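Note that one protein chain is taken out, while the other chains of the complex remain in position.
Presenting chain A:
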Amino acid sequence: MTEVLGDFIRALRAADVRVSTSESIDAGRVVDLVGLGEREILRHALSQVLAKTEDEKQAFRDTFDRYFAFDQFKAKSETSTQQQGDAEREPNAGETQNGSGGMPGPGGGGTEGQPSGGAPAPQDLVAMLEGGDQAALQMALAEAARQAQLNRIRLFTQRGMYTRRMMEIMGLDALNDEIERRESGDPKGAERLSDARDALREQVRDYVEKQLEIFTANAGRQLREEVLSQVRLSNVDRSDMKIMRALVAKMAKRLVALHSRRKKVEKRGQLDMRRTIRANVEFDGLFFHTIWKQQKIDRPKVMAICDVSGSVAQVARFLLMFLYSLQEVLPRVRSFAFSGQLGETTELFERERDIEKALARALMEHGGGSTDYGQAFLDFERLALDDVDHRTTVLILGDARSNYGNPRGDILKKIHARARRVIWLNPEPRSLWNSGDSEMKRLAPYCDTAKTCASLKDLERVISELLRHAT
């Protein structure tokens, strides 16, 4: 059983469930405790030691159902758990107990403690096919899978190889010989046998494909996510949008988990007299225990000014998506969008739950037109400069290409003077800054930081920083 459990845990890990070693040990104890008699109970019990968040529970349920599916050779398997013993006429005494490589349904509790299942001798395969002993075939198949190390399958191109190897282990050569031998004397029998062989090959391939899916279902997606999180946002294909959205949500969740605790700083040197006296009553009023004044760190107030003209819109989309997924830790986000003129989009995003729709609206209202940073800053000054205070972080996202108009660095200077921090995110690589109509040189001096921000990874880093230094 331990081997099956080990494989199952590997399948779980492939499905994004994090299982530690100690949890695997617990899983073993749980199986010993509840037994394999009842599928439901086993599932509940295992899910309690192995899956520890809501998402993981869902993934666990799916994997459990797929992994412990028992539909191969369905025909007679239910009635024949007892016969399994017969199929194992040639036990390899040294084998570990219960040689089932992949899919013993928990219902097959009868297999526990039986003599070990070595590979059936080749002549057995002929007998099994002729006798139609499905349970024995199932066992032989599982055993062949174990010997062929099917659980190491990683690529779909390996299907053929594994199928062939498993067939060989099950005794394909002897079967072919037998067919050849019969062809001279008993052509009908030979035909029957070769049909059975073909059917068996189908079944083996099916089995291999299922296992491939179990062990690698997520590998492709994980790779894809990894790539997508690093690719330049402006190059993201439309068809990947769904994955990207899920990715943003996932990253945001991680950031929320990291930063949801409100931090405090001890103001060392300032005694909290009231609380100190109270705490020291029990020492007869002697100050054994001093309590210092503390200050709760406020959540950052964020104002995001986003250029939504063609070139930067894509990045703006993800920045806004990020900021609004962080409601729990960033409750006070105000957003502004501009290309020609600037308008506030805070309300739009708060009202519209579907962020995509809100984005489309924002793009429609403020997008288009030629970019004019000067006008945008002017509008911002009028709209919101009064609300910028020493707790506000101003995030500006744009390529600073102002179509040779005056970018009004003086206003940005004013903003910088009032705000806690001004962060400029530029989707262009640093080498392109200041080329052509880019005004980074004139604007960057008024920013605390100016950095390139082109991929989701960059965005995550910036926002994580923002949260860490929140004061």
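To be clear about the criterion, contacts are C-beta pairs under 8 Å (C-beta built on N, C-alpha and C of every residue); 3 or more make two chains touch, one makes a residue touch a chain; residues count from 1.
Operating definition for what follows: contacts and distances are computed from a predicted model.
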item	value
Among "L-lactate dehydrogenase complex protein LldF", "AAA domain-containing protein", "SusD-like starch-binding protein associating with outer membrane" or "Circularly permuted type 2 ATP-grasp protein", the UniProt name of the subunit that does not appear here	"AAA domain-containing protein"
Of A:22, A:184 or A:431, the residue in touch with the unshown chain	A:22
Among A:41, A:155, A:199 or A:249, residue touching the chain not depicted	A:41
Absent chain, residues of chain A that touch it	18, 20, 22-23, 26, 29-30, 33-35, 37-38, 40-41, 44-45, 48-49, 51-52, 54, 57, 257, 260-261, 282-284, 353
